[in-house]
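To start, the structure itself, in structure tokens.
Apart from one protein chain that is not included, each protein chain of the complex appears where it belongs.
For reference, chains read A, B and C in written order, and residue numbers begin at 1 within each chain.
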Amino acid sequence: MSLMTLPHLCNPKGRRTAFLCSLLTGVALLAATATARADEPILQTEQSDVTTLAPWSPHTILVVDAVYQHNKDGRAYVIDADKGRLMGMVQAAYNANVTLTPDASHFYVGETTWERGNRGERNDLLAEYDARTLKITADEKLPSRALVTPKRNDLAISADASRVYVYQMSPGSGVEVVDTATHKVTQTVDVPGCALIYPWGNSGFSSLCADGTLANVSLGADGKPSMTHSAPFFEPDHDGIFEQSPSVTKDGKAWFISYTGKVYPTTLGVNATVEKPWSLQEGAGMKAAPDSAKPFEVTWRPGGWQMSALHKSRHELYVLMHKGTFWTHKDAGSEVWVYDTETHKRVRRMVLPVASPMVGVTQDDNPLMFATDEETGDFFMLDAKSGKLLHKMKALGGALIFTVAPGEG
Amino acid sequence: MSLMTLPHLCNPKGRRTAFLCSLLTGVALLAATATARADEPILQTEQSDVTTLAPWSPHTILVVDAVYQHNKDGRAYVIDADKGRLMGMVQAAYNANVTLTPDASHFYVGETTWERGNRGERNDLLAEYDARTLKITADEKLPSRALVTPKRNDLAISADASRVYVYQMSPGSGVEVVDTATHKVTQTVDVPGCALIYPWGNSGFSSLCADGTLANVSLGADGKPSMTHSAPFFEPDHDGIFEQSPSVTKDGKAWFISYTGKVYPTTLGVNATVEKPWSLQEGAGMKAAPDSAKPFEVTWRPGGWQMSALHKSRHELYVLMHKGTFWTHKDAGSEVWVYDTETHKRVRRMVLPVASPMVGVTQDDNPLMFATDEETGDFFMLDAKSGKLLHKMKALGGALIFTVAPGEG
Amino acid sequence: MLPSDNKQGSLLDRLTESVVRRIAGRTSRRDVLTKLGGAVAAVPTFMLLPVSRAGAATAKPKAMTPFGAKAQAKDELACDYWRYCAIDGNLCSACGGGVHTCPPGTAPSPTSWIGSCYNPQDGASYMIAYRDCCGQDSCNEVTCLNTDGDQPTYRPMANNDIIWCFGTGTSEMYNCSTAAVVGKAS
Partner (left out) sequence: MLPSDNKQGSLLDRLTESVVRRIAGRTSRRDVLTKLGGAVAAVPTFMLLPVSRAGAATAKPKAMTPFGAKAQAKDELACDYWRYCAIDGNLCSACGGGVHTCPPGTAPSPTSWIGSCYNPQDGASYMIAYRDCCGQDSCNEVTCLNTDGDQPTYRPMANNDIIWCFGTGTSEMYNCSTAAVVGKAS
């Protein structure tokens, strides 16, 4: 709105409107007088407006800031990573999750608010945003959602964008399925003893389970869910699988990475198949790391928060690595090691400007890589092929925990 | 709640309760087994509990953190300023105001939330807290309140604690009067062209007005307000009066301090009287500072956010001073100058550890003085008589803008 | 008690004051609120700034405040950009918007506080409307606190502490501030 909209505003409907009208008229009249008086109107009177984003490029990304110190003010930033510039932001409140549609036209924020800030009615929400206007196009109240430090796999979208999956823990485990056409929760699928969402295809997802299995949920044409379990393939207390392991929705390919550095190539689906694991350390010419039975051994290990990223067309797996003992799986990574997912060999090793708890990559042919400094909130944009620092945004946020780029998932 | 409350919790009423019960029973049984098995129970099994504060000492204070970067998560900290320790905190959301009862048994937080964080229904609230349990004892919805960077004089309490006054700007200026016995807004008094609340006695307050006058509002026995205006005594655009000027509710004494450093001793009331001003600079043996007509002159000037404090029984006025030109009235003060309000002479001059936008003092015979570092959020507790640094709390908050100590106002 | 005697208010000052008091005297309380708000807030604020007074007498006025004397006209992302002489808050130009443009997903307020800023490029002073963009919490990229002509909240349209998000159609949550030229001040 601006001075142009005066006639609209100055249709007095009450005290407030009248006051606004009065304020505006005052300014408008004086502005007019001043302009008329001026011999040389060098600068023109300006209208206020609101900008809209250009269609997203492969380097337009979302950066999720959990703002640990002020959780209720979490947010998602839209960044032009070619320029290192903030393009806009939206609220992502209280351990929010964010997912982008495959065509990057919309994104979803799963968030939680309370009517009176820290008290009153709880609202679990799924807000849908137009990615160019950042306007809310749907704002649905959910039955619940999991309150946990945000992880990519607590909110997911199907390959055709027809369904959004919301992980809930209330405190029982479940997955709410939201129909993106009607914006309604069509069902809540219980996933007892399991957690997280690794979506596959248009109507399925898998979860990781406490007993070392995968639970595979298929939504039938009638909307009814059916569940299968894989055989157990890992032991959570000996060598847990990182929740932030990457997967591809379209073909259900996943690379489950364990605390010690085992990578389990997996094809998700009703009959999910988990292949024999390969080792990050062995792929780099080192010996594999021992598990929790030998916790004191110091070696290179994967770790961090969003500790892995995938470049699909290049078949590259990016993993944050640090030197440490077992139980350092949340330590920030001082380096990124890049693996060829077909040869299982390390193809690159890049030292980060500062140890980072998260890594992200874009999906184009000239990919960017992202990292952050936990202490300062600085955000780094690097050449994913060389590790060269291209841009740095100082103090972008409070707790930058993961990025979302077009074409992922 | 703790394991002790199991029987209460394990009266299953539904899925959620059953789950909690199950979790608890598992832990409790195992805990019992483990304890029984132990040959030497060195550490006892501990219950969870909640602590309560001791009655407030003169050095128990509230520190208001506006958290500029994440406004919706503003908060008020309770600090034991003798130890430099955090004793608890409560939400003070979105440019909140805080006021303490004269007996320090309760405090009020005027705050604003939206149902969905940054959207949905707006809630303007007056929360009453028990100062020892930090539990909410009333949580009243207000018609409105002013959204403005928090100032002490946007929320006030009468001398007998029977009324709380809430400044509103919606956008017209008004003062809501809340009956603290019934927790209801009994009336909203319009104060056109005026702002802020300087309370006097049990049933009156004054506001500063755009035309340089004081508006004095008296609430009759029937609850009806009547208003008088003083003669104009200052010119806002030449030499405005700081909103954060101190006053005493019981006797209506106020010291209105202007941008240039004039102090107008005032007795608030139906017939408010404003005395001839004295000069901070002249009281320090310097020449008075010029007003906005000579904006380039550099001299010592008052400034900051909460730029002044009063020690009532010692008749001392504390003012943050910095060297600068006119229009630097919000610059942090590198020094605190202390004046005798009876002699109008500077009695002390204390250099702060770092320039501070706020100063506070306690009201006892061995007063503490408070300051902050805007950059780091550090909070300083100093000897108010010597300026000696006693304690420093590192990074207490994001934007510490004023303190509230027992016996003020 | 009258103002200090060592200066006389300008004609405009006195005019404004008398107008204000006349309005206050003859209208209902509710009307006073509205009209007084408009008159006091909108009229004297920028007209009474040093710039506008001195500027009237000279053809090419000079900067009349320390801020104006050091301001630059090139970098809209820096706090010393000339238009920002009275801005307090986050620059929308660093938040995805521009000097008079709100970032996507926010809305500009139809109300604002007003400053009078000196443009070193053309040597003229302009009235600047600092319209807040609203609906998201604080964007913290570049935060400035400039106070040329800033007055307390009892002069609301000269005050930069107020959340100027009235009537945006969004929540009154402050994201950033713009600085639109709304006229020549000198």
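As a convention for this text, a residue touches a chain if its C-beta (ideal position, glycine included) is under 8 Å from a C-beta of that chain, and two chains touch if they have at least 3 such contacts.
What you are looking at is a predicted structure, and each value in this text was computed from that prediction instead of being measured.
All shown chains touched by the missing chain in the whole complex, by label: A, B. Checked against the full complex, the candidates A:233, A:255, A:300 or A:318 give a single residue touching the omitted chain, namely A:233. Contact with the chain not shown here comes from a single listed residue; of A:58, A:88, A:212 or A:283, that residue is A:212. Taking the complete complex into account, A:94 is the one of A:56, A:77, A:94 or A:318 that touches the chain left out. Within the complete assembly, residues 1-3, 5, 9, 15-16, 18-20, 22-27, 30-35, 37-38, 41-53, 73, 75, 78, 85-91, 129, 132-135, 395-396 of chain B touch the chain that is not shown. For chain A, the residues in touch with the chain missing from this view are 68-72, 94-95, 114, 118-120, 122, 146-149, 151, 169, 171-173, 190, 192-196, 207-212, 230-243, 262, 274-277, 291-293, 295-296, 325-330.
We take it that only the chains that are shown with their structure count from here on.
Centre-to-centre separation between chain A and chain C, using Cα means, comes to 39 Å. Distance from the chain B centre to the chain C centre is 27 Å, each centre being the mean of its Cα atoms. Contacts with at least two other chains are made by residues 69-72, 94, 114, 118-120, 171-172 of chain B. For chain C, the set of residues that touch two or more other chains comprises 30, 33-34, 37, 41, 111, 136-137, 140, 166.
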